[in-house]
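Complex shown without one protein chain; remaining protein chains in place.
This part shows subunit A:
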């Protein structure tokens, strides 16, 4: 177990190094931050002075070296716009984004397993066909369209749900959360549904396909031949094997979902990291952009490590390195 973590840590360091190099090297191509920071009235000489002060005229490697040195001390630069440490700005918005991802994950897990299993067991029933049909639509419609559609129907036409913002929040252990207020939940529903709208059909189809394959396997036939209860065959023998590839894909998709939050948060004005990132791009706030990319990269690495741990628990043929 310890060896697994050390190996994982080494990999994570390498991954983070690559992410930082890439995100740092694209910042020169995002536009001129000076343009946004100072107005038209500032003279060219003053601009140059400011550039020197910010270190923007140094060679790339010098700039990058300085960045890495600071980053190792937890300093990812100072946001040009907020005039605050970029990491702090991002982390303040992180809980909101995680709430959104959490809400969407709840929807995905809660619906994809029963629907996928049902439609694998009864592939010819009309309900399965309807589920499969809707899932194709869900995969095909882009998130921002789903989001706008949801706002139109549920907020504007029916007036059931608020159309933007995060609602009331409460502070728990120094973190603001909307998960503990009814108003917070009502604000969360629509964004979470629209964020789930792409992944949910994908998971239903994945679970269905895997389950159908597993149901054809010899060990499931053998389970029938042993005279076991139908329930046990479907939900223990078949489902446990079905979940193995689903867990793997799920781990990657959680990371992807964090990326999708950019769209959802923008449409719903959800005050999370994604919304912040888009604003940062508009303002050419390069330190903030770089910090965002690094934080998202770290989330990817962490979730994948957790998923690997879970996978090791479910699949006995996988031994985590060093575990005996």
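Note that contacts are C-beta pairs under 8 Å (C-beta built on N, C-alpha and C of every residue); 3 or more make two chains touch, one makes a residue touch a chain; residues count from 1.
Throughout what follows, contacts and distances are computed from a predicted model.
Comparing "ABC-type dipeptide transporter", "Potassium-transporting ATPase KdpC subunit", "Monovalent cation/H+ antiporter subunit D family protein" or "Anti-anti-sigma factor" against the UniProt entry of the hidden chain yields the protein name "ABC-type dipeptide transporter". Between the chain not shown and the residues A:68, A:136, A:229 or A:306, the one that touches is A:229. Note on the undisplayed chain: of the listed residues A:8, A:93, A:187 or A:237, the one touching it is A:237.
In the full complex, subunit A touches the omitted chain through residues 216-219, 221-230, 232, 236-237, 240-241, 244, 314-317.
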